[in-house]
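A protein chain is absent from this complex, but the other protein chains hold their places.
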Amino acid sequence: MKWKVIVALAVSLAGAASLVFVLYKGFGQDPHKVPFMLLDQPAPTFTLKTLGTGEVVSLAELRGTPVVLNFWATWCAPCRMEHPTLDWAFRQYGNQVKFLGAVFEDTEENARAYIARAGSPYPQLIDPRSQMAVDYGVAGVPETYFIDAAGVIRDKVAFPMDRATFAAHIKALLGPRASAELGK
Amino acid sequence: MNSILGYSAVLGALACAIFGAVVGIGSGMARRESALPWVRRAAIGFFAFMLLANLVMVYALLSHDFSVQYVAHVGSRATPTVYTVVSLWSALEGSILFWGIILGTYVLAFALSQKDEHARYLSLALGAMLGVGVFFAFLIAGPANPFGKVSPVPPDGPGPNPLLQNHILMVIHPPMLYLGYVGMTVPFGISVAALLRGELGEAWTTTLRRWTLIPWALLTVGIILGAWWAYAVLGWGGYWAWDPVENASFLPWLTATAFIHSTMVHERRKVLKLWTLSLVLGTFLLTILGTFMTRSGVFNSVHSFTQSDIGPTFLVFIGLLLIFSIALLATRGQLLVPEGAIRSPLSRETAILVNNLLFVGITFTVLLGTLFPLVTEAVRGVRVSVGEPYFNKMAVPGGVVVLFLMGVGPVLPWGSGSPRVLRQQLIVPVVVGLGVIGLCLAFGLRGALPILTFGLAGFVTAITLRELLLPAKVRILEHREAPWTALVRSASKSRRRFGGYVVHLGIVLIFVAVAASSSFVTHTSGTVGLGQSIQIGDNSLKFVGFQNGAEPHRRWQAANLEVTSNGGSPRLMAPRMNFFERSTDPIGTPAVRSTPTGDLYVSLLAFSEEEKTATFNLWIFPMVGWIWWSIPILVLGALIAIWPGRRPKVALSAAVSGVATANLAKVKRGAA
Partner (left out) sequence: MKALLIFGLFSASASLGAYAPQQAGSAPLEPALEARVQKLGKELRCPTCQGMSIADSPASVARAQLDKIRGLVSDGKTDDEVRAYFVARYGEWILLSPRAAGVNWLVWLGPALLLIIGFAVIVRQIQRHPLERKSASPASGSDEAVEREVRSSAGTDDEYLKLVRSELKR
């Protein structure tokens, strides 16, 4: 009954090899990464009030202009670090792109106090119980979504950006013609 | 200074391990017993150097020597002293160092406990164990070096993970688990020695059994303590989340338990040799795989650390171990030929064989479920989650069948049984089981799985108690012994059997407690203002105020509740939230009130000091405390089974001459 031994040996070696292979493939993958499902999907619509003036902003009305939507919170230090970069980006590209901020998992008072100190040149949206964030698939902050003029999500960045990275993403959002006009 | 001393100690340990492994295996294969003293010395040296390295690290932690890399990583002046010592095993590199000393202790204990009559195997066994020691010493010296120098020397460190400082259980759970985990290296060494040597003698099998039972008992306690910690500390009301690292500790426990049963069949009928040895080798492999899962950063888990160089090194070791074990079993086939056969489906051998299959099946299920996210990522590029719902659906039915076997197995005789006798034996237990089911239904409990579990528990308890008490009863009737003496004498005459059945009782208790605490939970949650009450079951909880405090490493906010149950006197419960310096999310500590019938569990979800409101999550978990209370029963049973006896434990056939028996008895008595 030698064939039994051979079969058993083959099965166990195959099992061992597949185990090691699967474990090996696991390296380099980040087990905590959340997949970006909404790529090239229409951005979920929302109608929310802003912090400062209380005016209502609706995504549908912004059709025709690319939108940069940044989720942040007062308790998130990387978000605070990113704040000056966002200000700079607004000054650079604010005439071509609509900038919006959305407060994530935070209270209105906290957000108001922070904006009063740090200031914000573009509208900050109040997202009650972060329902709009859940709609976008947000899993943490900061997350920035790049939505094109047709209302389709083109890009998402789930870490705080520096100026060069931001510029690169915005240029990609605006498309090749626009970035040539922008120059450097 | 600490760095240099510690690192030199690690290198010394590595040297001793290499020396011991080479000499041990070399001289063992060449059948030269004269080298054994050298292998013993290598084991002593390995232990001594590892001890030194660990002591140096503890000293560096306590003296806040931030020039040592590991201390800079987990040390902090604000941490209380107890947790500073605990931080030895709180992070990756320190835990591998801790592994080293535990391995050294086990190898030394084994080396010293074996007398020279086992010299034939001892060199090989110690050599194999020290071979494993080479791997770990290499890890500590290389990829996982905790003794690196840091410069410039930082003034303070971040402190250990806040979760680890919340509860005293954190002090006991990892060492216990390690003692179980690392201890599996010893049976691995013993079985490798037997396979390499080409003989599997009975005395050596006894050694294998005993040295598997010891880490098995410790691993059991370690796992249950881990569940207790999850319950008492994490605040989500559960004790087992099928987290990859929890599964990693569970897998070797399953195969080790299967081994303990399989070895009984091996001893009596000389069959199931391949099963038995595969289970031992598999247990050790699973401990290394489990360590890989915890430390490689490949898995998304509560315990997981970030990816480091350790992962690939472990993977190579796992690969080598797999090839080595398969090759060993394949080439030693003649050793594993059964000397008998299982002749009847109604025999204990069959029951244990089925038990083996079931345990391996559950092990496979848990392993597959834990690895599956990696499988889909490798195949489809998409990661899926395999969590509690899957494991509960798949593993729980298997557990219920195991419970059934725990009852049927002891009733079936060795060899072949007559159905008539069997039926007679089963009458009382079945009646008890059905009675329990009837009681449950009468009390209004519903749910097929828990009620079946309770019925089976009654069935198994009746059988187990009879097996435990009947020998004592015979002694009382025949020898007119006092009941307690009869019990003790009957236990000491068959320690393994008695201890095993006591352990069975403990396991039944766990089954019942798990079934009750997961199927009949009462849950409510709500927000209350100051002075308002929230009800759950017979309890009324009134929110009476906030309390806060600050300690060097954390500050906390508690919500005080006055709890009145059944109109008794009010008691105070104060679930809290702990805010640690290094974390943006607070970590909650639940307030738990335990009674024999169940726990009232309150966890603080949210609070507002301005509005004076607090949000609570409340549960009543019936019988959950019995899970932790099974620990003494399990430990008692294991101790009884492990305890060495005066008489030879080995099964001697009547043909053995009286002289040999007397000599062996003399040696054992001398050794006892």
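Here the chain labels run A and B in written order, and each chain numbers its own residues starting at 1.
The rule we apply is simple: a contact is a pair of C-beta atoms (placed from the backbone, for glycine too) under 8 Å apart; a residue touches a chain by one contact, two chains touch by 3 or more.
Please read these numbers as outputs of a predicted model, since none were measured by experiment.
Touch with the chain that is not drawn comes from one residue among B:S8, B:Q425 or B:S519, which is B:Q425. Looking at B:A241, B:I534 or B:M573, the residue that reaches the missing chain in the full complex is B:A241. From the options B:S344, B:N560 or B:S594, the residue with contact to the chain not on display is B:S344. If you put the hidden chain back, the residue from B:Q69, B:T105, B:T365 or B:S594 that touches it is B:T365. The missing chain lies against subunit A, touching residues 34-35, 37-38, 73-78, 80-81, 105-107, 110, 129-131, 133-137, 139-140, 159-160. Residue-level contact of subunit B with the missing chain is found at 158, 235-238, 241-244, 268, 300-302, 304, 341-345, 350, 353-354, 357-358, 360-361, 364-365, 368-369, 372, 375-376, 379-380, 382-390, 393-394, 413-416, 420-421, 424-425, 466-467, 470-471, 473-475, 478-479, 490, 493-494, 496-497, 525-527, 577, 579, 581-586, 588, 603, 605-607, 613, 615, 647, 651-654.
Convention: only the chains that are shown with their structure count from here on.
If you average the Cα atoms of subunit A and of subunit B, the two centres end up 42 Å apart. For subunit A in complex with subunit B, the residues that touch the partner chain are 5, 9, 12-13, 16, 19-27, 29, 31-32, 35, 75-76. Those residues of subunit B that touch subunit A in the complex are listed here as 292, 296-300, 304, 307, 311-312, 315, 318-319, 322-323, 326, 330, 333, 371, 373-375, 377-378, 382-383, 584.
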